[in-house]
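Only a single protein chain was left out; the remaining protein chains are all shown in position.
Let's look at chain A:
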Amino acid sequence: MKYRRVFRYSLPIFLFLIFVPPAQSQETKPIINASLVGTVIDSVTREPIAGATVQLEAVTHSVKTDRNGNFSFITGQKLPFTVTVSYLGYENKKLVITTSPTVIALSPSEKELDEVVVVGYGTQRRQDLTGSIAKIDAAEVNKIPVASFDAQLQGKAPGVQVLTNSGVPGEAIFLRVRGTTSINSSSDPLYIVDGVFLNNTSLQNISLAGRVTSPLADINPGDIESIEVLKDAAATAIYGSRGANGVVIITTKQGNYGATTKIDLNVSNGWVQADKSLLPPLATGPEVAELANEWHINSGIDNGQTYDYAYARRPFRPVNEVINGVPGLGTPEETPTYDRLGLLLRKGYIQDYNLGISGGGQDSRYYLGAGYTGQQSYLKVLEFQRASLKFNFDQKLSEKVKIGLTNSFSRSYRNQARTGDGPQVQLYNSAIARAVYEPIFTDEGTASGADNTYTLINNYDINTVSLRYVGSAFVEADLAKGLKLRSSISLDYNQYDESQYWNTNTSIGSAQDGESTSGISRSGTWINEQTLTYQKKFDNHQITALVGNTLQSNTLQYNYAQGVGFANDNYKLISSASVRTASESWTQYTIASFFGRAGYNYADRYIVEATLRTDGSSKFLGNNRWGYFPAFSMGWRIVEEDFLKGASWVNDLKLRASWGITGNQAGIDNFASRGLWSGGAAYADILGTPRAGIAPYQLGNENLRWEETAQTNLGLDFATFNNRLSFTVDVYNKYTSGVLLEQPIPASSGFSSYWANIGEIRNRGYEVTVSSSNIRRKNFSWNTSLNISGNQNRIEKLPAQISFYSRDWVVAREGYSLNSFWLYEQLYVDPQTGDPVFDGQLPDGTLPIEARKIMGSAYPKFYGGLNNTFTFKQFDLSTDISFQYGNQSVNLYRYFRERNPTSGGIFENLLNRWQQPGDITDVPRLTSQGLNYTLDQNSRYLEDASFLKIRQVSFGYTLPTAILSRTGLSKARIYFVGANLFVWSQFTGDPESTVTSNPNAQGLGAFGTPPQPRSFQFGLNLTL
């Protein structure tokens, strides 16, 4: 088996590095000569600063202050020392210390220029950046109670569009960095946790009606220190093949060398509930009955019946009016209304516990994290739970060699249900699609009808357990001054265990005496990586260089078993089933990469950088295997120029420019380029004995190659008013060519498509961030941050239109945005006849297909967030608003529930139907005939899905130090968070909802999909 390819190829190097360098580095062991102790404090508040770095000049040795601001050095040097003290948010201070102990006061910094930003394979000061990178402070976003960190990013980072497709905890969301670049391959960004490429493809196989779970929910947001989003080619090209859709780098928490133990405890509890304004507006029983009669009579008349004949046969007539042996259903006035949603909704309990212990000795540091999250949905049945352990550890073997581990283990458990498309056993839809006049219970008190909401609540039994390990082992060696070698082996292993049991009370189980399914997926990604970095500074010149290589292999296996026919509902294991079937699948890909980066910085004024990466992928054949991805960038810090020196109105002014090419091959089938035959085309030779068969499966294309995205970025950073007001503006143009596509071909070939590099897509847009420190006083502060991003997506080249999802509401067509809607435009309802009139309709009433046209898209014109934080003495308040404008959505829920009133639950809007000549409405006359209700792609269901929502409001109180000092705690804060409090939108339902996780079918709103919950939590933060 090739399963451990990476391991076999890379282990020798890795071991070599661990064993060789320590031997040579022993000669530099320090001689203990003197000690230095001190305290670092805030120059304004005189409060101790914990975690500040104290660096001794001339050695690499540094320590961090403990929670009381204290530090101590034992070193081979003698007094006086020259030390540099630094801490995020404060000005660096370099000073000569002559006495011990000493007190060092740091002044708060208004500027973020010294902020350290994680870039590909390293870190940089913000002022040195030439690319476009958004940094998100994890503490700021992880207040929102969702399962995965990606869903917390909405409105927080410019250029990052986040939509939570459903309100089910732990489900996949829609996230795009600077628009969608691809069609059939993935447009998701690359996620990297502590250097490990994270699998972001759901392993869910059991049907959740078009939805999938999020593999990112296995990562505990509480362990995350910071999130960086790399957006332009300069930032992402170092990830070459993987960078086209942006890169999200997650850095988890870590201890500090020489710091005393710090214990953080965070506890929060609360509840979620449905936002009633987003729930479907159902008509009552009498209303539906009235509509049903009208529908029936009109249809009869249109079918040539007389009014009297049709009227006599209306369904909601007195019970004693028996026709053809069929009694009436009762008059509309007598028709009852039953509330199924009420049965389904609850206050869901949410809880979150996080314990973090960090610290370190002279030569080692660690972070140990333990977390538990429990999130019930406001819909009964649905629940998400995650328990996680995190252990990060570094050990210096010598001054020059360091080894380390990062580990995260998690177990995510989900109670699931189908909430999406499809007719059967739909949890949410069962409460809405059923006619409100149908009783929930029979006269005997049992649940009435198959897949009754009550039955489903009590019999749903789908759950999954995801066991995930993400970790790496690395060794870092300083080979010479400025020259550092790092080698690592990483693993992302996920075992995903699914089980499903349909007992005889459900429609699926009733036909076959129970159906039980068990599926186990195993996904393993091995990565081996070497990097060699060099840094040299002389006079005003600074040179950095990096070379490296990566080997990666991903294997996905799936085993599945199903049994039907159980003795009774208490036997659930497949072993008890009378008929058992099984299946298996296996797939693998490998990537080998080599990369380099060189940078030059002159006097912090002129910065240039060049990157080149080459990747080979097993998905492509022969000469097409390797792709080459270059990038160039430069930065001009105008603020350093002589003509601006001393100008008090400008604190920072920098221009950035970059160009580069990145690649994509994610998401396409691992064997997409090959011609294949399937072995699964079985048939029988004689009755009753199926035998194996073979058949063509896909056409090969040996010319299949990397999808390439060229991106140009121009950026401007500007800060003024003592750094209290800052702007960052970026404009970009991304052009993707050779789009990986299942190219449609004439079906007469026996195939409907093959994989090809066809098509070109452009994304261009802008990103603006404004940060302002409005008020900054000792007892009161107010900060505002606003980000707005606009992206225009356009398919520049596509030979033939491609449609997605059923009824091809959503299409990709040249000249239009992806996720565009292809509809017949209903102009109005004829006030005389009540029939809809369509654009392009012929005089005889027929509607040719040429009349169908592109109307809007699911992509917004702009989106963003507005965040405010206030502090008043010990109180703090923050509010986040997120918004999106200009996107459309076809409201599938209205499509399904504004039609034949005898077909189930009906939305109130149908009451606005045309009834008599002169009525002005957009809801046509009720009838089964004509185009009134038989045209799937009627623009009547297209709605503006722009929204503005209060994403979260949090309010906290931090105990004063005076009180704390008596308790032994260094920090204590109590807080309250409310999330998704209000949504303003014209959309009927949750404007972010879409019926499927299929990224090409966004903007098919609401159908079967629970809206996002409102949540309220109370929490406590303690630091010991």
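FYI, a residue touches a chain if its C-beta (ideal position, glycine included) is under 8 Å from a C-beta of that chain, and two chains touch if they have at least 3 such contacts; residues count from 1.
By our rule, contacts and distances are computed from a predicted model.
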**Report entry** Identity of the absent chain, which is to be given by its UniProt protein name, from "Histidine kinase", "RagB/SusD family nutrient uptake outer membrane protein", "Starch-binding protein" or "Glycosyltransferase"
**Finding:** "RagB/SusD family nutrient uptake outer membrane protein"
**Report entry** Contact residue for the chain not shown (choose from A:Leu644, A:Ala681, A:Ile963 or A:Leu1020)
**Finding:** A:Ala681
Report summary line: Touching the hidden chain, out of A:Ser618, A:Thr736 or A:Asn793, is A:Ser618
Query raised in the report: Which of these, A:Tyr589, A:Tyr732 or A:Tyr975, touches the one chain of the complex that we don't see?
Result: A:Tyr589
Query raised in the report: Which residue numbers on chain A touch the omitted chain?
Result: 2, 5, 9, 12-13, 16-17, 20-21, 23-24, 300, 303, 305, 310, 313, 324-326, 329, 423-424, 438-439, 448-451, 477, 479-480, 485, 507-513, 530, 532, 549, 551, 564, 579, 581, 585-592, 594, 616-618, 625, 670-671, 674-679, 681-688, 690-701, 743-752, 754, 756, 799-801, 803, 806-808, 846-850, 852, 896, 899-900, 903, 928-929, 933-937
